[in-house]
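Excluded from the complex is one protein chain; the other protein chains are retained at their positions.
Note that the chains take the letters A, B and C in the order they are written out, and that residue 1 is the start of every chain.
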Amino acid sequence: MAITFNTDKKYDIIAIGRACIDLNANEYHRPMEKTMTFTKYVGGSPANIAIGSAKLGLKTGFIGKIPEDQHGNFIKQYMSEKGVDTSNMVFDTEGRKAGLAFTEILSPEECSILMYRDNVADLYLDPTEVDESYIKQSKVLLVSGTALAKSPSREAVFKAVSLARKNDVKVIFELDYRPYTWKSQEEVSIYYSAIAEQADIVIATRDEYDVMENRQTEGDNQETVNNLFQYEAELVVIKHGVDGSYAYEKTGSIHHGKAYKTQVLKTFGAGDSYASAFLYALMNGKDIETALKFGGASAAIVVSKHSSSEAMPTVSEIEQLIKDQSVD
Amino acid sequence: MAITFNTDKKYDIIAIGRACIDLNANEYHRPMEKTMTFTKYVGGSPANIAIGSAKLGLKTGFIGKIPEDQHGNFIKQYMSEKGVDTSNMVFDTEGRKAGLAFTEILSPEECSILMYRDNVADLYLDPTEVDESYIKQSKVLLVSGTALAKSPSREAVFKAVSLARKNDVKVIFELDYRPYTWKSQEEVSIYYSAIAEQADIVIATRDEYDVMENRQTEGDNQETVNNLFQYEAELVVIKHGVDGSYAYEKTGSIHHGKAYKTQVLKTFGAGDSYASAFLYALMNGKDIETALKFGGASAAIVVSKHSSSEAMPTVSEIEQLIKDQSVD
Amino acid sequence: MAITFNTDKKYDIIAIGRACIDLNANEYHRPMEKTMTFTKYVGGSPANIAIGSAKLGLKTGFIGKIPEDQHGNFIKQYMSEKGVDTSNMVFDTEGRKAGLAFTEILSPEECSILMYRDNVADLYLDPTEVDESYIKQSKVLLVSGTALAKSPSREAVFKAVSLARKNDVKVIFELDYRPYTWKSQEEVSIYYSAIAEQADIVIATRDEYDVMENRQTEGDNQETVNNLFQYEAELVVIKHGVDGSYAYEKTGSIHHGKAYKTQVLKTFGAGDSYASAFLYALMNGKDIETALKFGGASAAIVVSKHSSSEAMPTVSEIEQLIKDQSVD
Partner (left out) sequence: MAITFNTDKKYDIIAIGRACIDLNANEYHRPMEKTMTFTKYVGGSPANIAIGSAKLGLKTGFIGKIPEDQHGNFIKQYMSEKGVDTSNMVFDTEGRKAGLAFTEILSPEECSILMYRDNVADLYLDPTEVDESYIKQSKVLLVSGTALAKSPSREAVFKAVSLARKNDVKVIFELDYRPYTWKSQEEVSIYYSAIAEQADIVIATRDEYDVMENRQTEGDNQETVNNLFQYEAELVVIKHGVDGSYAYEKTGSIHHGKAYKTQVLKTFGAGDSYASAFLYALMNGKDIETALKFGGASAAIVVSKHSSSEAMPTVSEIEQLIKDQSVD
């Protein structure tokens, strides 16, 4: 089955949350202490998804706060060049900075990240900076869970979700859980639940659902899904890494998508590329099986490359990989 | 019509929120600058409602954080003596203090209050201190809006409401709006709406609904009520001061309760005494008209006296006033 | 010997630091939990000293920040009525409150105090609010150690002391140590030392010097004094409670003043009344022995009464007590 979207809207996806800076190690196979040079990219899960979606041809926009400095200028210019509408990206006027992620590229299994997330501009997006007339123009509002980590960004998301529901805009919640900034797992659970209960589509790894459910041990997919289907959700995606991903429909159908083989350089960026290609497929009327393939293939491409944003694939690259690895 | 409550529960009402100290002027008809002595009472809207309800005979409990000092000890002892279960009142271990309200008694129309609410213990109630096994024992969870003003008390309320809904405990939301502590009216609106959408009964003044709806001018009762009835609410009470109060049922019925004549000494305490008597009546199976009378009569008694908590009336005092001012 | 002061100045003493509210128990011989009414007084060590000095006839002024509310108004009116120049008391415009001290009067030995000192207005006195043209008009700048507990009040004191030294104004440092607000004893020690090294006269209890010297056990008076005499000090007073007080001159002279017998109601206020009478005597050209008697007698009077500020004695009351308890 396919999911239907309101066709009478200007934008396909408007994402809300952080747009930051990745500083990826240029030297491979060594710890960060031995890494001497770094390349700068735009990063942050919802920014990556917006960039990835735009590259696939979706009309995308972004709501977020960026610093009024050289990094903020770079973020805005880059996203604009990639086709993301940046009219609702606001500059922070209090001297706050862009979040940073320094990455090492040690081995395909180990790539530690050193985060700068203290008082970053993106977490200061204010509810007054969320504009109803913008959100109502989109088919989808994509919410990144990390934007809930702190006030006032948290309240900006609550407002955006409320405006989306009021204006017939589908809410897609990508849990995107990062432990920093949050005070406790209980706090994560409270706010993730509050937004998940209002979302039409929820996408996350099994681990992230466990955090949302405030569990210490792995939960059961069917239980997770049953709980969410009591509220607004019509589609729930649960990702299991190399075991692929599952999509549950409210109707009861369950779909499995495999993980594609690839030469892994580093693991970060996988989730964002998955989400952008999965959503691209869904919004182009493809069925859920195909969307799962798009997500898995896109992730396989990005983990083989140096960046998350710049490496986002095209439709033909994705289709080629799917074809190459089809059983027939 | 009457509202039905789950009878299979140990407590009638468990309130969550602040328990503080009122310091009421002993000298009347003068500004606070000229007031030289003060009398100490337990205060804070949900504490007053718990005390008032207990005095009327309901089985009540309280969830809140109090300071580990002489004021905290007094609050706990006083509430316990009045019949409120204090087993879930926790002491703050970080040296935070009780909120204070210094009141002047200048005239029946003017009674300014000087609040101490900076870093008060009650706003540090943590979600880990909210216990499911306690909440599930109650027919009603009474939420005071001021407990939403700051983290982590805000998250404690979200958790309590979620546990109440899971365990078939009715959620009653008393907006109890106080401007201090909140960052902006928009923030109030976001969190008040999030809780009101999960409440079975909502009680507030017209002004407080306007804040919840983030309006600058007075809203329309029917519009307010229509919006809430889209969610969980079955009963909405809107208070209009000397013009009395209105109760709207989801069925469409509307009831009006008059304001009772009284010798006003000061206006504070009116809302808390209203809520405790209104709920007492509802929970004793009386119809909504009678509950409105109970609320109005109780408020009339408290505004004629020196305190909010200590002045809470008995059932016979309320019934006597209703009888004295009945038209027949 | 007597200390000489610059006679060519308009004010005798300008004090800098906190002016707060005391709420003293009206009911005696019971813990605060059982105290139901309180009387309001102006409090705070430097405010008490300024009031006490003014009552004795010194020309006094005050530099400090008070809340823009009913308590702030009361403080300013009261001090002005008692003869303290309040032209350099500024109102806080950020909604901060007056410090509060609730006192119980349990027994002559036990009188616990419950302090409200979180984000109080007095600690937000800014260096820009310290005016050179005011300070230069005074013979003495009296610094209260508690004003060093937090920025920006700490910097305001550094500036005031620097301006006093530049303008030939004697610096008198009353350590006035209160454990709240400070982060660690080491922090106290660092800032107390920095100011004590610039003071002409230092006054404190033995316990307070131990804190300044970051000791865990009682230090030696002569060692304390030797250290201070390396810097600017010409007179050092060390108080030993019921054993009286000692004044050390840079010349090597040592003087002892006895503690006067009295009917103790509560112990607080003793240090402030001591300082105001000691300074009054010094500034009126009396010798140090006489000044020690004035200090001791004034303290004996205040601890027998209900307040600290309102109870400050007159010169004739002090002289009468000294006469009554002289050996001859």
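FYI, a contact is a pair of C-beta atoms (placed from the backbone, for glycine too) under 8 Å apart; a residue touches a chain by one contact, two chains touch by 3 or more.
Predicted, not measured: the structure shown is a model, and the values here were computed from it.
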| item | value |
| --- | --- |
| Neighbouring shown chains of the undisplayed chain, as defined at the top | A, C |
| Among A:D118, A:D168, A:D287 or A:D324, the residue in touch with the chain that has been omitted | A:D118 |
| Among A:E104, A:E155 or A:D272, residue touching the chain not depicted | A:E104 |
| Where the missing chain touches subunit A, by residue | 23, 26, 31-33, 35-40, 69-71, 73-74, 77, 96-97, 100, 102, 104, 112, 114, 116, 118-119 |
| Footprint left on subunit C by the chain that the document does not show | 127-128, 151-152, 155, 158-159, 162, 183-184, 186-187, 190-191, 193-194 |
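Basically, only the chains that are shown with their structure count from here on.
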Groups of chains joined by contact, in the absence of subunit B: A | C
| item | value |
| --- | --- |
| Best-connected chain pair, where connection means C-beta pairs in contact | B-C |
| Same vs different contact residues, subunit A with subunit B, by half of numbers used | same |
| Superposing rotation of subunit B relative to subunit C, computed on C-alpha atoms, to nearest 5° | 180 |
| Centroid spacing, where centroids are CA-atom means, of subunit A and subunit C in whole angstrom | 60 |
| Whole-Å gap between the CA centroids of subunit B and subunit C | 44 |
| Inter-chain centre distance, subunit A versus subunit B - centres from mean C-alpha coordinates, in Å | 41 |
| Sites on subunit A at which at least two other chains make contact | none |
